[in-house]
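Provided herewith is a single structure, encoded as structure tokens, for subsequent inquiry.
What follows is an incomplete set of chains from the complex, kept in their original frame.
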């Protein structure tokens, strides 16, 4: 049963992104919202945690923080709130790493 | 899809409440059903009608109240959490001898069983918090 | 259990007292037990500290809620997963945690251990098998 992993904290202050990315099973998806979107910036150290994961990031949270999409790590998918809902629907359950 | 949404943080301090709101709105726009929104921990502070945010800022509480009214959503504040944080309706005021209430329109105070029931009855539980 | 029963996993990742999440999570667990679902608990990351022995909150004026964990068996909660890596990183062993048990009615009420020490990978499998994850 596939899981959507939801992370909302900056990976530079808190271990949740590292934790989530280390326990994802095949078929699981990862969505970064709020301050966690900083983890998707290619030039940042934390983006290495995303290797091998299926990653989406919430566009409105990116824009708020001044991050343009061309700064993102390769393969990161940008979604809006409707896309967030679709990810919740597409996976059997949600794990919020709070 | 039938959803229960849990909100663990109050308005303004954390983005959680904003994220939950936009998620709920998007789910409704796509035709999904929100079975319940359950406010737990400091999340109960979303349910006070006494806030006066700055003119140029969003009114988080009013936004929730309007969403509940427009879509007939069941918005529940956990009673134990509400008692600790001081969110009071008429019944609570009478039971606990309080001289005022502060609950906002569209919210009701009830037990934790409402969260568990939400998880049982819904296809997904989505938690927003710190 | 009926076909309508869901598999609930309560995931505890926060230390006690510094924040209220651990305690208010426990309140949900106790209420949830009345709904006759298939309930398990998981303790990982700082959540493993919730089960530490010898908690004495006199000096901080807060309620010591740790004895409540030993009542979980009475609520028919018999599977409490504790992540090995989280313990090790913190320099803890199972001996530092409360000894939690339940009584097996199918075996003349024999006492059985509730805590199951699992690896991160095993816990990932447990999580994958659930219907609902409660996050605290």
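Per-chain residue numbering starts at 1, and chain names A, B and C are given in the order in which the chains are listed.
By definition in this document, contacts are C-beta pairs under 8 Å (C-beta built on N, C-alpha and C of every residue); 3 or more make two chains touch, one makes a residue touch a chain.
What you are looking at is a predicted structure, and each value in this text was computed from that prediction instead of being measured.
K.L.:
Tally up each chain type across the whole complex and write it as a label-plus-number formula.
P.N.:
A x2, B x2, C x2
In the analysis below, only the chains that are shown with their structure count from here on.
K.L.:
Per the definition at the top, count C-beta pairs in contact and tell me whether A-B or A-C has more.
P.N.:
A-B
K.L.:
Could you please state the distance in Å, as a whole number, between where the Cα atoms of subunit A are centred and where those of subunit C are centred?
P.N.:
Using C-alpha averages as centres, the distance is 28 Å.
K.L.:
With chain centres defined as C-alpha means, what is the inter-centre distance between subunit A and subunit B in Å?
P.N.:
25
K.L.:
Spell out, as numbers or ranges, the residues of subunit A touching 2 or more other chains.
P.N.:
As it turns out, subunit A has residues touching two or more other chains at 93-94, 96, 98.
K.L.:
Can you list the subunit C residues in contact with two or more other chains?
P.N.:
21, 132-133, 135
K.L.:
Please give the residue numbers of subunit C that touch subunit A in the complex, ascending.
P.N.:
Within the complex, subunit C contacts subunit A at residues 11, 13, 21, 45, 120, 123-124, 127-133, 135-136.
K.L.:
Which residues of subunit B touch subunit C once you look at their complex with the stated criterion?
P.N.:
8, 40-41, 80-81, 111-113, 115-117, 119-120, 125, 127, 129
K.L.:
Spell out the residues on subunit A that touch subunit B in their complex, using ranges where they run on.
P.N.:
For this pair, the touching residues of subunit A are 6, 8, 33-35, 60, 80-82, 84-86, 88-89, 93-94, 96, 98.
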